[in-house]
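Only one protein chain is missing from this complex, and each of the others stays in its spot.
Take a look at chain A:
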Amino acid sequence: MASSIENNNEKLTLKSSDGEEFLVEKHVALQSTLLQNMLDSDCSSADVIPLPKIDARTLALVLGYCKKHADASSSKQGELNSFDSEFLKDMDMGALFNLVLAANFMEIKGLLDIAAQKIADTIKDKPHQEVREIFHVENDYTPEEEAAVREENRWAFEGFP
């Protein structure tokens, strides 16, 4: 209901996959398009909104991001930018992927964007073996296929004098 959305003091409860409950102000929750749509279509009558795919640690991070962005006025873009870069700075990869999945599920475009960029920055300029190592990606190429891809790519990496 539109009238209830305008009421900033109203709160709702989100429940993580591991059973932890988070009391969230509505305007913070609205950073998530998923929650916004739920509230708009008045599915919020339930006391608790379960988020079965998101664990407590990740949800806490997500809500920290949402709170910062919901509270900051548009004039504080510079502050938000530095918050964003600090937010992901020392995060390990496992946590980062959980965050991406959560942002994707809850449809928080800004968070998905900075997290994807963070992963891209980690991949950037690294040879494929190192990317495999960092991200624990299994090499599923047969030696023949690998040779074929290498041949396809050969001129991408060998400089001319």
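In the analysis below, a residue touches a chain if its C-beta (ideal position, glycine included) is under 8 Å from a C-beta of that chain, and two chains touch if they have at least 3 such contacts; residues count from 1.
By definition in this document, contacts and distances are computed from a predicted model.
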| item | value |
| --- | --- |
| Per UniProt, the name of the complex member that is left out, chosen from "non-specific serine/threonine protein kinase", "F-box domain-containing protein", "Small ribosomal subunit protein mS26" or "Ribosome biogenesis regulatory protein" | "F-box domain-containing protein" |
| Identified contact with the non-displayed chain, of A:L51, A:C66, A:L88 or A:L112 | A:L112 |
| Which residue of A:G19, A:P52 or A:G94 touches the chain not shown here | A:G94 |
| Touch residues of chain A, complete complex, unshown partner | 92-94, 97-98, 100-101, 104, 112, 116-117, 119-120, 123-128, 131-141, 145-146, 149-150, 152-160 |
